[in-house]
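Attaching a single structure in structure tokens format; questions to follow.
Of the protein chains in this complex, all but one are displayed in their positions.
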Amino acid sequence: ACGSGGQATTPHASNTVLNVGMPNGPQTQNNNPFLNTSAARSLGYARVIYEPLVMFNEVKATDNTKPWLATKWDWSSDYKKITFTIRDNVKWSDGQALTADDVAYTFQLVRDNPGLNIDGVKYKDVSAAGNQVTLGFDSSQYVFQKKILEQFVVPKHIWSTYANPATETVRDPVGSGPYTLKTFTPQTVTVAARAGYWQDAPAVKEIRYTSYADNQAQTTALANGQAEWSFVFIPNYQAVYTSKDPAHYKIWFPPVLGIHGLWFNTKTKPWDDPTLRKAVNMAVNRDDIFTQGEAGYFYPKVDNITGIPTPVGTPFLDSAYQDKKVTVDVDGARQLLTGKGYSYDGTTLKDPSGKPVTITLTVPSGWSDYVTDLEIIKDNMAKIGIAATVDKANQDAWTKALDTGDYQGAMHWTNNGPTPYDIYQGIMDGALFKPVGTGGINGNYGRYENAEATQALADFAGAADDATRTRAMNTLQKVFVEQMPVVVTSAANVGGEYSTKNWIGWPDDQNQYAPAQPTLENALDVVMRLKPAS
Amino acid sequence: MSDAVLEVRNLDVNYGIGDEAVNAVHDVSLTLHRGEVLGLAGESGSGKSTLAYGLTRLLPPPGVIAGGEVIYHAENGETADVMRMTDRELRAFRWAETAIVFQGAMNSLNPVHKIATQMTDAIKAHDPGSTARSRLDRAREMLALVGISADRLDSYPHQLSGGMRQRVMIGMALALDPRVVIMDEPTTALDVVIQRQILGQIIALRERLGFSVLFITHDLSLLVEFSDRIAIMYGGRIVEEAPAVDLYRSSLHPYSDGLLHSFPALHGPRRELTGIPGSPPDLRAMPTGCAFHPRCPKVFEPCATDLPVLGVPRDVTAPAGRTVACWLHPTH
Amino acid sequence: MSYLLKRIAFYLFTAWAAITINFFIPRLIPGDPVQSLITRMRGQITSDAVQSLYVLFGLNKGDSLVSQYVKYWGQLLRGDLGVSFTFFPSQVGEVIGQSLPWTLALVGLTTVIGFLIGTALGTLAGWRRGSWMDAVIPVTTFLSSIPYFWLGLIAIALFTGPDSVLPAAGGFDPGVVPSWTGGFIGSALLHGILPAVTILISCMSGWILSMRNMMVTVASEDYVTVAHAKGLPERRVMVRYAARNALLPNVSGFALSLGFIVGGTLLVEIVFSYPGLGYQLFQAVGTKDYPLMQGIFLIITLSVLLANFVADLAYMLLDPRTRREG
Amino acid sequence: MSDPSGSASSTGVVLEADGLTKHFPVRKRGRELLSNVVRKVRAVDDVSLTLRRGRVTALVGESGSGKSTVARLLAQLYPRTAGDVRLHGESTTVRGGRRFRAYCRQVQMIFQDPFASLNPVHTVRYHLTRALRIHGNAGDDLEKALADLLTRVQLTPPERYVDKFPHELSGGQRQRVAIARALGADPEVLLADEPVSMLDVSIRLGVLNLLRDLKERLHLAILYITHDIASARYFADETLVMYAGRVVEGGDSETVTQRPAHPYTQLLIESAPDPDQIAGYRLSEKDRGTGEPPSLINPPAGCRFHPRCPHVMDRCRTELPPRFDIGADHFAACWLYDRAAP
Partner (left out) sequence: MRFVANPKAAIGLTLMGIFVLMAVIGPWISPYDPSTRSNDLVAPPSAAHWLGTTHLGQDILSQLLSGTRSVIEVGLLAGVVASILALLVGVTSGYLSGGGAETLSALSNVFLVIPALPLIIIITSILPETGDFTIAMVIGLTSWAWGARVLRAQTLSLRNRDYVEAARATGEKTWRILLFEIMPNLTAVIASNFIGTVIFAVTSEITLAFIGVNTSGDSWNWGTILFWAQGQQALAQGAWWWFVPAGLAIALLGTALALLNFGIDEFVSPRLRGNGRTKVKTVDGDTVRMRVGFTPVLGFGRRDTP
């Protein structure tokens, strides 16, 4: 064995094996591709065993799809119906042919088992005819299209034998992907390339997915070359990681259309006042947050006033906001405030009723990047006279606080998706609104109510044409900029750390063909493109 | 009397060192002859046990030997000073030449090992060439000697009664045919029936094997009956030494006299008991002169200032081997 | 009631109480496994997943705590530990089954070795009281006051890296598959060195200290002096007479510490990414994986009780005074 | 001390034990756990004795014969298995609480071991103050009461001892503190369990003289437990001999020690060291045949002494001998004295 623990220069490992690492702790043998809790999903090897119908590249807002098991797909104009044309030379790893039946069965499975329908897509009917599969829906699926297109396919002849697919651990996964499960240990899972794959055989003959216990261990493994591809937060990545082999150790963390930011509980005084929120937005130092809190890469900086991450979201920007970057403008913020009835008592900001402005920022105690972000924001707020305290709560207590609206300010995120819709929906959708004190909320943690935004969101999701959507999107941006319910600081990421020492062909800024995260659908696309470094 | 086996010369034993040192045994000289039982008596705290442990160098910390020598006369006529022996020599000397039965014989057996193991390991240590069989045979023999049936070999100490344990210790002490056996109050905790049994056996054995016994107790009535010679200790010094009969009939030192008038007799007329007034001296602040003088009924002028030396008294035409340290009986 | 029945009742009561507490306390944590999962993923799963997860975990039925409790006992009596949420739908038994051997091997072995070495050092320190061995005590106390995790992390920083043969993480090399082959065992041993040494350093001083104090006490017992008086070789006196008796009180402590193998050194496993039970427990607490938590708590409870029993037995073996007379 | 009121009879009986029995359960081990056999130590079986004002009753016997247990039963420190304890003719059973403390005031015990019965962390002052306080005997001037107590046990001058810790005292001094503590309660009965066992002859004498003095001046009833028969003769008015949990002989001390009736008492007396018999320490046949004390768990049937008895008869092996009166104030439990015997 290569017990040396040294660089991956050990000859027998190079150029046929790819070492993937994830910081997820020991796993149990559970290869169910539907379950987030399975080893297959948490380490990502489900992605190279099972294949999606369409490869969807989140990193790009346009030109982001690529046929995979489906050669063709057609949405009806109202996005209530889609027809897939299934590739016909695909074989399951047990030799049987993959047919439209399998695809229809997969959708049927998801539709009939709410437990497997992780994305919550509301399928109405599924039918297969020849090599075509047709899905019908009750409403427009425009904003959900990624989730439908990306659906992976499982073999009917295997899955129909399972009594309860939701509690099935799928010991011997049979998929259409280029790899099959070779060995499983709680620590390392090995998949090997198989014969009879419908595309050219990948150059990577074997992939080892190792589960490290935590970020520290994962980082160490990356730094010494034991892991060549991962997705992990590395503080001071230059010192800890890339400097160990600057020529080969790379990180690439492109932003996607989801955000992290400072949420206000818009039902508490004085934070129900957009002026105050806008002032905070002007005071927050996003550069510090990016470099100190997010280690200069992890959650990419968002500085467009609309909160939409760029460049991925640039196509959606209203031309009015195209170049509206937020920069730290303490004086501007102070002026804004004093202009709106606020006053200063020495350095203390007083609201129009004369009360000092304070805020408690809540954060799970163990989340060091969020805590750091908030420490920075606290400092920034002090500059405009707001006394903030950072309350590090227990993670569960924090979850509950956000769920019931029992907080003043907190760092949180939104969902991400193919358009900024997911961001705005998460922040401003009145349909998700629940009053303070009521739990079970699914977004809109700020308890924000704005009829215009709610309407615009509905319009965007249900529109029959692009023009309507653009209009709705512009409305959303306008409301957001004027109301600033969330101070967006960072974008969600789909990046990864990888080494070009043994393998080249990774996605990067020049070639943004896929996100760099080893557990997403696109991981298969990445693996297929890897070539041995000469 | 036959020749000496063990000669103690000017032995000084302290507890602690430096300023805190307590001089528990002071300048003691004593000779143990072949085949005799020498009784050592004295008040509680007079240093009897300290002397016994000191001369075998078994005194636990903070005990130290401040000076003196202990000459052992081996069978072949050679002599050796126990105080100068190296650890190795000392180990070889112990048990094989001088065995000791401790004051707390009840606690002298290791509670977790069988009697057999404890009896044989001493033999093994001194005679590595012996076979396991022969050692066991010897152990059996010794048990029989002290009147315990051989099937008790496999017992643990707690399975034996106090008297049996005491006898096991005595048997063990005799296992290597030592020439000197030191016994420190082996019978205090026992009732008189068992006490008599054990002592009777020792006497019988001594006659057969010819070893010498140094017998320590504060029970004078027992000692008078049991030993050949008696030495009386007071305040860390020997104050009188005499054949048992002579001591009982006519003690010279007032302290010995006091002791002899302190115990009630079981037989004969009820006699008046006088006892010794006062309390034992504080070792840290010994009285000047004769240590006994504050309690002595016959104290007179030299006692408080001058230390009487142990010697043969001039005034008594006593049999040989009588010595005393008292100004009443000036020595030669 | 006879003594044996009393003991059994006592053990059963303890087990029942511990299991009950272990059932209820985790459920008092605010939130539920689904929320916890979503929160932990920080946007990596869409919030639309909530509904499906409730269905999946069977948490949508709204069972009362009491009925869950009754159900739990039903399961337990059938030997079913339930399904883990973190590794849904893997059986808790399976999760424990694959972690337990690692913990037993690493922590169990080191506990035993630590006890042996510590006792040996303590024996010497007590026997040679006043010699240089005395220095052992403050040094080891210093070492044992350091939290495990700190020592472990420093060890990783100092002794692992590209130039070192010592691996920083894991129970064995990623390239090998667990089996009874030399390659695997060698790799497992190599991976065990650092965590083992860390545990050893931390746990030894307790044994040294207590053994030393006992030795000092026992060395002044009469039977030790008698052993010297018998002229036995020093080693024999030290081992068979002094140490053998000084050991007795340590034995029950040792048995208790055997019971703590599973729960006690969780941080070492975390720091060294060791695939053991402590790590799983920590994870389970973080994810509110009640079934897994309960399963592991159950193992700990049983092992502590078992250890108590073993302590009784060992005492009986070592100390003839407690054996049956006759 | 005033005359004890309400004494049961003109003979001054203060404390009486009737058929006192104490069995200690033996913890079961190993296989026994599963069986129904109940094992117990029959430490004391059917012991009756009477303590009178101004008299000392000695209790002698081999070690382990149950002497201390009798004392503890009389002090109500153990619950008894059977029998009765009467204080001033009234049957009393107290386990704790107020009634127990009332009993303590009248019946005090001196424990066998003065090294163990004084709390090492407390000074003499504490021990004695507590005894005085609890029973309200401190009066107005505690210091004076303390000094009185210490003077009574000849620990003079009191200032020298009052602030000492037990370990700073010699055995005899401890013993006297223990006695002083018992006296602090101002009792009518003193149960003295081997109060001199650890002392050398001269100190022993001092303590015995003290007790005798107390008896005579304060009219205490004293139970004096010892294995030193000579001191029983010297000090006690009446002597009882125990063997294996039973009283085998009793009577006037001088009679019992000079003309022992029971074979065990005879053995005891013979075994006592006798300095006048100087050259005679030789092993006699009798000494060899004395055997081992019996097990109290499975005591021999019949007379418990029969396996060691030189005069053993068939009857001894099966039948338990009752008390036979031999003379005035003298009885023995031995079939040899059965006048009705054929």
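Chains here go by letter, A, B, C and D, matching the order in which they are written, and residues are numbered from 1 within each.
Basically, a residue touches a chain if its C-beta (ideal position, glycine included) is under 8 Å from a C-beta of that chain, and two chains touch if they have at least 3 such contacts.
Everything numeric here is computed off the predicted structure, so don't read it as measured data.
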item	value
Partner chains on view for the chain not depicted	A, B, C, D
Among D:42, D:80 or D:135, residue touching the chain not depicted	D:135
Among B:38, B:65 or B:176, residue touching the chain not depicted	B:65
Identified contact with the non-displayed chain, of A:390, A:411 or A:514	A:390
Those residues of subunit D which, in the complete complex, touch the missing chain	72, 75, 77, 96, 100-101, 104-105, 108-109, 111-113, 116-122, 130-131, 134-135, 167, 178, 181, 184-185
Residues of subunit B in contact with the chain not shown	9-11, 14, 16-18, 53-54, 57-69, 81, 83-84, 87, 90
Residues from subunit C at the interface with the omitted partner, ascending	10, 13-15, 17-18, 21-22, 25-26, 28-30, 128-131, 137-138, 141-147, 149-151, 153-154, 156-157, 213, 216-217, 219-220, 224-225, 227-229, 237, 256, 259-260, 262-264, 266-267, 270, 281-282, 285, 293, 297, 300-301, 304-305
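In this text, only the chains that are shown with their structure count from here on.
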item	value
Between the pairs A-C and B-D, the one where more C-beta pairs touch	A-C
Subunit D residues within the subunit B interface of the complex	61-64, 170-173, 198-206, 209, 227-231, 233-235, 254, 257-258, 267-278, 280-284, 287-288, 290, 292-293
Touch list for subunit B against partner subunit C, complex	56, 58, 60, 87, 90-96, 99-100, 102, 104, 107-113, 121-122, 125-126, 156, 158-159, 169, 172
Subunit C residues touching subunit A - in the complex, by the definition given at the top	29-31, 35-37, 39-43, 45-53, 55-56, 83-90, 94-95, 98-99, 153, 156, 160-178, 183-184, 186-187, 190, 269-270, 272-275, 279-280, 283, 286, 288
